[in-house]
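Note sheet for the following structure.
The complex appears here without one of its protein chains, the remainder shown in place.
By written order: A and B. Residues from 1 in each chain.
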Amino acid sequence: MVKSEEDLRRGANPLSLRPVEILDVRRETPDVNTYTLRLVDGSRFRFRPGQFNMVSVIGIGESALSMSSDPEGTEALAEGVFQHTIRVVGNVTRALARLRAGDRFWIRGPYGNGWPLEQASGDLLIIAGGIGLAPLRPAIYRRLAGNPGRLEILYGARTPGDMPFRDEFPVWQEGGARLLLTADKADEGAEWPYRVGLVTALLDEVEVSPARGQVFICGPEGMMKSVVGALSKRGWPPEEIFVSLERRMECGQKTCGRCQIADVYVCQDGPVFSYAAVRDLLGVDL
Amino acid sequence: MVLQGQAGENAVVGRDAFDEILARLQERGYAVYGTVNEKGTGIFRPLGGAGELSLRCTGGTLPPKYLWYPPSETMFTYDRQSGALRSEIEPVKQAVFGIRPCDVHALLALDEVFLGGDYPDPYYRARREDLPLVVFNCVESGDTCFCSSMGTGPGLDHDYDLLITELDRPGRFLLEVGSGLGGELVRDLRAEVARDEDYQVKHRRLEDAAANARTTLETEDLPRLMSEGHGHPYWREISDKCFGCANCTSVCPTCYCADIFDETDFSLTETRRKRRWSWCFLMEFGAVHGGNFRERRIDRLRQFMQHKLNFSVGQYGRFHCVGCGRCIVWCPANIDIAQTGRTIRGDA
Partner (left out) sequence: MANPKVAFFKFSSCAGCLLSVLNIEPVLLDVLGVIDIEYFIMAKRDNHEGPYTIGFIEGAVTTPKEALELKKIREECAILVAFGNCACTGGVPSIKNWSGMTQEQLTKTVYAENINDPMLTSIPAKGIDFYVKTDAYLRGCAVDVGEMVELIKRALKGENPLFRPHSVCNECKLKENVCLLVSEGKPCMGSVSAAGCGALCPSLNRQCEGCRGPANDCNAASLAKTFMEDLGLSKDDVVRKFRKYAGNTPEFSKGAEAAL
């Protein structure tokens, strides 16, 4: 990645790509896969929780996708391994879904500002909807790794079968996280001991207090809007609520203009913003 | 007298000096572009000789932006068989003879976009690093120019290699040398000494041009007023008229939005990743799977104007509208960005 004059003098091109090799593809749900990856050149891919890559399938295009693994986990540190958890929605993601272990694709990044974990010194409430859990998973692991504060995770998806990382939920709970789950509707025949309904309904059970915590939210914008509204009613200060906004991103470098909302560029000034920062931003409906 | 060819040197020259300056640029390997009279207006073209040069304003159609930011370019090629990525960025030598102050400000705005961030763009840099500018100050105001309102003209006092201002008698120009290269272009040319009266004429002509601007926009506190006016009924009024043709964004010298896409040849052996101009005005600009962030025409028209008069100040500390007036000239629905600004802020 080019970030310095020196890099540029060396002739590096910030829009150029690095190849990654797929070590494993795990099917999380019918339309979501987790790819375990390593840079082909063997170096360690460093990133912060909440950042994203521009992932290329050359010939088809690029897609902005968040990293979903623990950036300081054992595999990351020892072998430079990282993960992307990707839902099939368009041309690029469909092409990625056809790839297998041993195949390669291309990335450039990391881009974006990431979740403000350093600021989240007190208790942390994480609220995710659908595939929104993927960009939060790195933050969950970082918290479990050493922060003594409370960690509560509220997670909702269309059905239990649509939830990625289900086999990790017990691991998170054992690590000290309190997990509250809900689905819009339960899978037929299977046992679902949790709630059925919207994520906002889970807020009644939350123990983390607005006086001592932060909230990280990621999911469809409609869901974020109702969650933010419900949190505000419960006294959560807007500076302590953080959302991850999605916009159409093509360059990741503030030059293609597509991700602008008023005077911010989601690709670099975000994608994570405090609710206080975006509440009055023209063009954001939260 | 004879020009020494030093930065800071001034003199009065005739039109014959233009021939020499142009020839020297060409000798140094620059492709020189300037305004020629064509189709009843000033159009920006490659120049063969200085005789082709028109002193008319470049507010013709396309601004010179395409020289440093082409409508379409290849970023890299990918050999599908070997898996190799190749990106060849060659520096490009171009010069502009007769760029106007508003367009220079637009260039400086794009410098901040492409070179001012964490990821300096090497494609832009290759075309920008070696770009001699012979600037023509504007001594007349066009119908739709409002550079004096935006602080981008009619005169310029920075970022030029040579600065030329037409004086009272036709064929007499005040020449100001702004750089070492500018000096080289005029060294040893015969010229007249620039006297006090000449400077007075320059200032008077520039002041007259500003005073005679037929379009104006008060910019004091404009970003805040534009934000507060985001819901003003005038937006509906103009978007009802708006054809949705995106002429405005096509001729704007500061627009930089782009598409990045991949193109593969028939034999499927080589893919090119390309960048081409796009416009926030297009309906599909904000489209993502499952939705569109800016679907309505009123939102897109408003985004265009808000960006130029408001959001760009928050992003870069300057208005991206440089008052060149091209969008006003070419809008077939007679929508006027300066009038919109005045209406939203309540000056109408």
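Methods note: a contact is a pair of C-beta atoms (placed from the backbone, for glycine too) under 8 Å apart; a residue touches a chain by one contact, two chains touch by 3 or more.
Keep in mind that this is a model prediction, so the values were computed, not measured.
Among B:Phe44, B:Phe173 or B:Trp235, the one in contact with the hidden chain is B:Phe44. Only one of B:Gly171, B:Gly291 or B:Pro332 touches the absent chain when the whole complex is considered: B:Pro332. Set against the missing chain, the residues B:Thr165, B:Ser250 or B:Thr340 yield one that touches it, B:Ser250.
Checked against the full complex, the one of A:Val25, A:Ile60, A:Leu125 or A:Ala139 touching the unshown chain is A:Ile60.
Hidden from this view is one chain, which touches subunit B at 39-41, 43-44, 60-62, 71, 240-247, 250-251, 259, 261, 264, 266-267, 278-279, 281-284, 297, 329-333. Summarising the interface, subunit A meets the missing chain with residues 59-60, 91.
Throughout what follows, only the chains that are shown with their structure count from here on.
Residues 75-76, 78, 80, 83, 85, 87, 89, 113-114, 117-122, 125, 227, 230, 256-262, 264, 271, 273, 275, 278, 280, 285-290, 293-294, 299, 303, 306-307, 310-315 of subunit B are the ones touching subunit A in the complex. Those residues of subunit A whose C-beta lies close enough to touch subunit B in the complex are 2-3, 5, 8, 13-17, 19, 58-62, 89-90, 104, 246-248, 250-251, 253-258, 260, 262-265, 268, 282-283.
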